[in-house]
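A protein chain is absent from this complex, but the other protein chains hold their places.
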Amino acid sequence: MPKVTIDGHQIEVPDGTTILQAARMIGGPIVPPAMCYYSTLKTSGGYCRTCIVKVSKGSEKDPRPMPKPVASCRTTVMDGMEVQNITSPEVVEARKGVVEFLLLNHPLDCPICDQAGECHLQDLAYEHGMAKTRYEFERRTFEKIDIGGKIKLHMTRCILCYRCVKVADQVTNSRVHGVMNRGDVAEISTYIENVIENDFSGNVIDVCPVGALTDKTFRFQSRIWNVNPMDAHRDCPKCAGKVTLWMKGDVVARVSARKDKYAEVIDWICNECRFEKKELQDWVIEGPTNIERHSVISQNHYTLKEPSHKPVLNAVDAVDSSSTSNSGN
Amino acid sequence: MGKNLLLEHDHVPGIQSYEVYRKHGGYAAVEKALKQLSPEAVVEEVKKSGLRGRGGAGFPTGMKWSFLAKPEGVARYLVCNADESEPGTFKDRYLMERIPHLLVEGMIASSFALGAKSAYIYIRGEYFYVSRILENAIDEAYANGWLGKNILGTGYDLDLYVQVGAGAYICGEETALLESLEGKRGNPRIKPPFPAIAGLYGCPTVVNNVETIAAVVPIVNMGGDEYAKIGIGKSTGTKLISASGHINKPGVYEIELGVPVEEFIYSDEYCGGIKNGKQLKAVVAGGSSVPILPAHLILKTANGEPRLMSYESLADGGFATGTMLGSGGFIVMDEDTSIVKNLWNFSRFYHHESCGQCSPCREGTGWMEKILHRILHGHGKLSDIDLLWDIQGKIEGKTICPLGDAAAWPVAAAIRHFRSEFEEYVKHPEKIKDVQHYYRLNSLSEA
Partner (left out) sequence: MNNIRFSDESLALVQKMIRRYPEGRQKSALIPILHIAQAEFDGWLSPAVMDYVASLLNIQPVEVYEVASFYSMFNLKPVGKCVIEVCRTSSCWLLGAEDVIRHLEKKLNVTVGGTTNDGMFTLKSVECLGSCGTAPMMQVGADYYENLTLDKVDTLVEGFKSSGKRKSYTDKPEPRTI
């Protein structure tokens, strides 16, 4: 089992572990931010470049440093590898650049965006961005479109993380949307008016890191910090039926999949659970959701679960216990 | 003196046809490789030759070949990169159009060396007419027993196909090329794994440039050691140079590596000097991606040594005072050329050709083009020059593939060597007389 050192923290990890996964096992501020990587989606990651790190020592066998910063989400740990993330001023500077690029054409319409408060780009900009933009040109815009009866695509906000494309490929049984065109006019689209109708299509909403894909049954219903997340389940023939209900008083305002502390979906849920089951009697309530990801949602109403920033000593167990089942088809 | 290993017969009438090519010694390398040498021996000759990739990166070909994984029962592929799209480069088109059988012959000898049973030539879509010439040559090679089953009775089987692209510079990047060959968008793959381990259809694959594969023919014929005697130092053999711009004799020249740049520009054997008796201002020596050098630095290194047409000499001084041999796309600019406008033209190109997959390139290339456009129109600020410098630095080395570097380097070099020209545009916008409405921003939505 290879040993890797990230910003001075050493950890032993299973073969094939990426630098990002190893950093998540260590936890704390040394974990690189990730906008496109998604641990349960195969071939995800590598695009956004926010998780880039410096490999100052390649391995015990070949100690040469890697010539360029690498995407930690797609680079496998080698035994003896030494990685610098927040301890490298170059990495911090480069990441600032990446954040600036991601925000270049982003509309910054956070005040009216449903994703505000649970938006990864917001957090990323806050934590790693610059105080002001140097971009003085008109921003790129696209028309908002409906893709299916319940999903709104607001392409202007998209950062092209490809997660929704990979969900369609890997979780649903057919893909009708994809990436059209290229360069800075590349867009997520169905190309022709086409409806995404599939039992699991709603999961694209949960994986979207920004407000590009939103739940039409929840749009403009409530700020996310004014609804209360509750864990609930039902006996669903299509999916595991384990969800988070976002309650506004006694009303189920939104149903989403449950997410882990990196905001990754634990179990994919079906569209029936997500869009159709909006009555309290549809669900067995388990209790308030423990929000592990620090965010505006966790600040007021709920007890924050103790963050585990302590290094995990036995990483194999950590991997086993964190491996989640995918109930997608 | 020009040394012709590849273009020895390019002016022989009918050399496009099998009969004439064969009469001039064609397919001798395949005969020798298949009948007298083992695949390992061919790889060994290529290693000894010191041949370096002619597409731009200059990586030693023999070494690249030796990285090819050879798991039992898994197909291996040789793919020829004929996507030639680096602005200023047209040597591969010339070679394929004039002597198509040389590439076919090189493909057979190289495939044999690598143990590939299927090989593809991926050619850019715009070269459709050249693909027909190649297909014709391949048909002739099949008809004469150089392709297909049991070639020359040796038991070696090989099928060779031509695949056309459809307009995307990025497909010259080897993993984007493989994606395109698989019928997908030309998005470069994240490496590792490298194609030598998992390339076409996930199988071990070697991707080599047209000229590289063609060079295998003389290497097999003359032996690697003999080939290595040609050229200078680690720049062995000959190189096709695509010469264009403000020169009297544009065209493709085969040079022995090591020819002085000054001789290449001014001698009648090559470019024949600057057009209309003008002075040389700058040269982009290896295709649009490599750093531009002002006249004094392209003719002589910073140490005052004559600059030579070789990998090492052109790179002498690093990017501070040197450049790269690259693809050999040699673009010459005379004294009247505006470096700022030329840079904008290049930046528009990279903006247009970014695949859009990773954020620094997707967003940064367009941003740089817009700033240059603003400067050209007299609306620039002095801070724009530093901003451009900063943006290119935030793209370089941060992207999935080298297109980011290719977009960044020309910006950095133009500012490094011609900063005062940028300042002139900013400080004296009233002097900008020739700005026409037609300096359009790039638009992908055109037609």
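So that you can tell them apart, the chains are marked A and B in the order they are listed, and the count of residues begins at 1 in each.
Assume a residue touches a chain if its C-beta (ideal position, glycine included) is under 8 Å from a C-beta of that chain, and two chains touch if they have at least 3 such contacts.
Treat the numbers as computed from the prediction; the structure is a model and nothing was measured.
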item: Touching residue (missing chain; options B:P204, B:G329 or B:G364); value: B:G329
item: Among A:R182, A:R254 or A:K277, the residue in touch with the chain that has been omitted; value: A:R182
item: Residue of B:Y27, B:W65, B:F112 or B:Y127 touching the missing chain in the full complex; value: B:Y127
item: Interface with the unshown chain - residue positions in chain B; value: 75, 84-90, 92-93, 97-98, 118, 124-129, 132, 161, 163-169, 180-186, 201, 242-246, 250-252, 288, 329, 331, 333, 337, 342, 345-346, 349, 352-353, 355, 436, 438, 440, 443, 445-447
item: Residue numbers in chain A that touch the chain omitted from display; value: 174-182, 189-192, 194
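Throughout what follows, only the chains that are shown with their structure count from here on.
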item: Length of the line joining the C-alpha centres of chain A and chain B, rounded to whole Å; value: 39
item: Touching residues on chain A, where the partner in the complex is chain B; value: 45-49, 52, 67-69, 71, 74, 76, 94, 97-98, 100-102, 104-105, 134-135, 137, 159-160, 179, 181-186
item: Chain A partner contacts - residues on chain B that touch it in the complex; value: 168, 185, 190, 192, 351-360, 362-367, 370, 387, 394, 397-400, 444-445
